[in-house]
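What follows is a single structure, written as structure tokens, with notes after it.
Here the complex is missing one protein chain, while the rest keep their positions.
After this line comes subunit A, so read on.
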Amino acid sequence: MRFDQRHLLGIEPLRPEEITTILDLADRYVALGRSRDKHAQSLAGLTQINMFFENSTRTQASFELAGKRLGADVMNMAMQASSIKKGETLIDTALTLNAMHPDLLVVRHPQSGAVDLLAQKVNCAVINAGDGRHEHPTQALLDALTIRRAKGRLHRLTIAICGDVAHSRVARSNLLLLHKMENRIRLVGPATLMPAGIDDFGAEVYDDMREGLRDADVVMMLRLQKERMDGGFIPSEREYYHRYGLDADKLSHAKDDAIVMHPGPMNRGVEIDGTIADDINRSVIQDQVEMGVAVRMAAMDLLARNLRANPKTLSA
């Protein structure tokens, strides 16, 4: 079992065996979460601060629950309402928090790279809970765990990632992770929502949803953010739903046992048909939420072990 990271800033620096390490441990925490006594002591005595510079309900709740189940003291800071509004820079905020000696800092920020910047300035372990359009590593890990449990493996699968790839940190992290684990990845969506340089990503690109889903094992839908519709990326919601919304007809092109995923929150009737989302035979969307807590427990546990093994990085 190897996990050599000090922070979890993205999927990019992880080796495949480190990903497997997180997922194996997360499997055990899934079992813990389903038992009557949900407590473990891996983070006992440690302080976890959740700093969310961008609104989030589910991710923050998931991190909070993960920390509490492992015995950490968890504090939530809603940064949007705080001193950042008073003109304090990100680095000053980081230094202020650092002085409180947290052990784990969970950060979400609307700007790509902001979490990397913050990680350079603090002594604790930093977990990226989503930075701009860059990465959202725990989402990709929870998706990987969901796939592995549903499909029995995490390699040589055909996985279609559909929708707003250009603006999605979820898509980037998933692409990196699934690529490292040697899967066949398809990116499906209108060309306006595909990032530049997409041809170099090692993925197949489709603008026709039915072709893109053909014989797929996994259909991963992305959330279409409302602001993209105003930005002129797509002509209208209804045209988008017609061409890229996941409905029974489009899904019928995937394998019969293909699973449907969505990172939430969903826009029913925009990127996904409500009945598909609720179909317990196809949709693993609720499983993803459960895996999210387990994966975050595993990631924080592993980072805490490295903190303890290397006291130099512990806040003195």
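In this text, contacts are C-beta pairs under 8 Å (C-beta built on N, C-alpha and C of every residue); 3 or more make two chains touch, one makes a residue touch a chain; residues count from 1.
Rule of thumb we're sticking to: contacts and distances are computed from a predicted model.
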{"item": "Omitted chain (choose from \"C-type cytochrome\", \"Dihydroorotase\", \"Spermidine/putrescine transport system permease protein PotC\" or \"Succinate dehydrogenase flavoprotein subunit\") - UniProt protein name", "value": "\"Dihydroorotase\""}
{"item": "Full-complex contact with the absent chain, from A:Leu90, A:Leu142 or A:Met209", "value": "A:Leu90"}
{"item": "Options A:Ser112, A:Asn267 or A:Asn306, residue touching the unrepresented chain", "value": "A:Ser112"}
{"item": "Residue in contact with the excluded chain [from A:Glu18, A:Glu64, A:Asp103 or A:Glu135]", "value": "A:Glu135"}
{"item": "Residues of subunit A (touch criterion as defined above) contacting the omitted chain", "value": "12, 89-91, 109, 111-114, 116-117, 131-135, 166, 169, 172, 176, 195-198, 200-201"}
